[in-house]
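Just one protein chain is left out here, and the rest sit where they should.
The block that comes next holds subunit A.
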């Protein structure tokens, strides 16, 4: 299984089965090669890019490798406790292992011989959250059928605050980028999001409605000014950081009627095959161009309607509502995906609080991510194309490969110059040229 991981570094790591390959970012030349004891499920770079951890859940082992010293090694064995998740602490010297059944979180230190335990961690999607500056860590806990949140100081793992939350079943926690507010939201059976200050005070509670399925995803804006909440009723509600009240609601209907919205529709370009160029055996480029259809974007006339899918009613976690939310790094745009309209990405202008652009693709959106430096969105839909949008326009880029390359996810390099495109078994790196400003 492939899993590259990128960190502000000149190296890029990927793993194949039980081997860890470290390459140079610019040339993709292999720098290091490590072998682990078992199939690697998860890799993560440390914050200072000196170490990389490889977690093997089946064996319950985490192995740590050093980039500077290739012969340095470290192995953490959880043994019978089992391993469910593993991550680095922000200082890059501690590893937090979540044991099986979420019995406890063990904090292993690489500097000292100390081991800390955090009991009763909550078995939820986002149970651990670090502040952006890496100073504090919030852990969701559950004792006696009640949810709690513990705040730890990452430097010495001192318990700073411990408070209970008024949630039925805590689903996730996330720090605001300014590190002063913690968002805690409830399970999808109840729409409730609570905002706690760093010192444990409850700042505000927001509940949009009752009974129907609630929050599906949330996102903080990079300036911590806004909190976007995507819910199962296909709406995104934006709260502001001054009053913690809703300032607007974004709807995702199946038909867009506002004439000021631009709708980009992906259409297939019939490949222009020049018969004279045919040669035997066919060259790689030709083969790829024949079998993969080019596509381009057309501007659709408003009103435009999209393919709307109503999911099966009696299944849990239905594919409806806002499943993906992301703010652009300059706070100007918010990209959302309504799972009822799986082929479209909605881009909202936050300065005007209006829908700005809708990108309608031919296949269902798999993932999208903003460029960390500028308002540029890259998205992939499971075919061999990567699509880029920026306020200047959008483009569909064909990955020149032979055979099938179905891009399932993508990952930007922190500098915004390149991104890794991942399929199930392969990956490729896409470099973007920077326009030289004269």
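Methods note: a contact is a pair of C-beta atoms (placed from the backbone, for glycine too) under 8 Å apart; a residue touches a chain by one contact, two chains touch by 3 or more; residues count from 1.
Basically, contacts and distances are computed from a predicted model.
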| task | Pick, from "SSX family member 2 interacting protein", "Glutathione S-transferase", "Defective in cullin neddylation protein" or "Proteasome subunit beta", the protein name that UniProt gives for the chain of this complex that is not shown. | result | "SSX family member 2 interacting protein"
| query | Out of A:11, A:31, A:81 or A:124, which touches the unshown chain? | reply | A:81
| Omitted-chain contact residue, chosen from A:128, A:198 or A:324 | A:198
| request: Would you mind spotting which of A:11, A:31, A:85 or A:110 touches the chain that isn't drawn? | output: A:110
| message | To test your reading of the contact rule: which positions on subunit A touch the chain that is missing from view? | response | 47-48, 51, 64, 66, 71-81, 91-93, 99, 101, 103-104, 108, 110-113, 115, 135-136, 142, 144-145, 153, 155-158, 160, 168-169, 178-180, 189, 197-199, 211, 241-242
